[in-house]
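The complex appears here minus one protein chain, its other protein chains still in place.
Chain nomenclature is as follows: A and B, assigned in order of appearance, with residue numbering initiated at 1 for each chain independently.
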Amino acid sequence: MIRSGRTLTKSAGTASYRWLATAVLRAAAVILLVMTAVFFLIRIVPGDPAKMILGEYSTPEAIARMRHTLGLDLPLWEQFVRFVKTLFTQGDTGNSIIAGTSTRELIAERAPVTLLLIGMACIAAIVIALLLATLAATQKDKLLDHLIRIFPTVTLGMPIFWVGLLLILVFSVRLRWFPVGGIGEGWAGTLHSLALPAITVAFSQIPTLIRSLRVQMLEVLESDFVVTLKAAGIPGRVILFKHVVRNAALPTLMLLGVNISYLIGGTLVVEQVFGIKGIGSLLFTSISNRDFPVIQGIALYCAIGVVIVSLLIEILSWWLDPRTKGTS
Amino acid sequence: MMSIQPLLEVEGLSLAAKPGGKILVDTISFTLNKGETLGLVGESGSGKSLTLRAVLGLLPRGVEKVGGAIQSGASSAMVFQDPRGALDPLCPVVKQLTEVVYYRQKLSRKASRAAALELLDRLGLPDSLKHTDRYPSQLSGGQCQRVVIAMALACKPGILLCDEPTTALDVTVQRQIIETISALQKELGFAMVFVTHNLAIAAAMCSKLCVMKEGRIVEQGEARALLQNPQDPYTQMLMNSVLPVPELEGSV
């Protein structure tokens, strides 16, 4: 079982609410740590940010001025206070060095496409993984099962950008089913042009999902309640789709919650392959411009997003699973 | 009580594990007549539960029938040892029961639900179950077992297979469940195969007994006769392992 370490008490309802409170508190603590980490992210690695922004051959005066604008000339604790202050007053990591606008605005502008892409990828991953795992589990030890079991081993080592390239080569260049890159017009165009990138992102999650889902399904298929239903003469397809898949879907959701961070990271890279102007491309532009506040902002928002999404998924599966509610 | 044509006839049944072919149940035979209760007793791992699954026609994965025949003149339904495990944890119990009625008795959805509620009533489950969606985890073990029995009854079985239906329950509930099953049997007249390792229950419930050890039936016969005068050393050992049950001699 891919449950988190916390065991939920079956008895009193209050205990599960205590669990909820602990989960929320823990998430809050992690968010605070994430903020601190973002502050130190730029400072622990060797190299002077000011020098990196201006280049190897800039004058010492220019570097000193840049250090001042970035606040790097202040003592570390004061820098941190300033960082936290902007965080809570402005809700971001300061203004972009290049654009001058706040990082929050810059990120908000690019976020919709990325979020849509992530959402589509999640749906694609769950649907494909459920489908393949169901096929594998019901055909256990037959040819199809073996093929699906080999699938994760083969795909584990596939770089996500490379998968994207191959998909472009096959579906866009050869078959012309999808555009090669960019975003189409209108809702239909947008969805159409995001389909291939979404499948690419989903592809990186599917091996892990299939692996655990197949085991999960086999376990459910062997459980007493499936025997009870079979013995009661309920048709196989009803048992499979109404009972087995539902029971296996919950842990899948949990697993996807655990992996959401990888999924977001993959999305940033895949945007680059398909030329999508989302958070990923903002990140790479900022990297080539040495725009530190924006880089920090992206890191911050992504990490907070991960913490919140995994918390929500944990709560959602807790809410969906009657076993956690206790007798009343 | 004896009829000429038995309801269930197991003839030389052998079961084996698939890879390696280790014999798990070794050429066992028994018959069951209408309205009769046959007890399978023995320690865990002796093949009692597997025998039941074979009669049910749903062997666990990795086990196969390698010999013998099972002839059954009636449909069978099963009651499991772990009632909570025998119910889908994500499906409200009333819905599960309704589903069984719907597919088994070919009624309309609405009629199925009514029939399901009636069954729950008959098994003495509280009314609160009917109004709100209760999940197995919200029921006590005994309540779950009653739901499982209701599901088995919804199949209108000629033979009810009981796999240690009380072992996982609290002692106080065990008796209620046993009495419920007995009462239902009197009313509906189904035959039973009752697996247990509790000799007191076996004595109370069963008219015939088969003592199993390591996949073989070491002794079988009329329940009372067998328990009063065990022939096989293994049966004697089983008898000696429990505290004497005083009612055994005098009762019905």
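Things to note:
Note that contacts are C-beta pairs under 8 Å (C-beta built on N, C-alpha and C of every residue); 3 or more make two chains touch, one makes a residue touch a chain.
In this section, contacts and distances are computed from a predicted model.
The listed options are "ABC transporter permease", "ATP synthase epsilon chain", "RNA polymerase sigma factor SigI" or "2-oxoglutarate ferredoxin oxidoreductase beta subunit", and the UniProt record of the chain not shown names that protein "ABC transporter permease". Only one residue from B:Leu24, B:Leu56 or B:Ala150 touches the chain missing from this view: B:Leu24. Here one chain is not drawn; of A:Ala137, A:Ile160, A:Ile234 or A:Ala248, the residue touching it is A:Ile160.
The chain not shown here touches chain A at positions 5, 26, 29-30, 33-34, 37, 41-42, 45-47, 49, 52, 153-154, 156-162, 165-166, 168-169, 173, 224, 261-266, 268-269, 272, 283-284, 287, 295, 298-299, 302-304, 306-307.
In this section, only the chains that are shown with their structure count from here on.
Averaging Cα coordinates per chain places chain A and chain B 49 Å apart. Across the complex, chain B meets chain A through its residues 53, 56, 58, 60-61, 76-78, 80, 82, 85-91, 96, 99-100, 103-104, 135-140, 148, 151-152, 154-155. Considering their complex, residues 10, 140, 222-225, 227-235, 238, 242-243, 246-247, 250, 320-323, 325-328 of chain A touch chain B.
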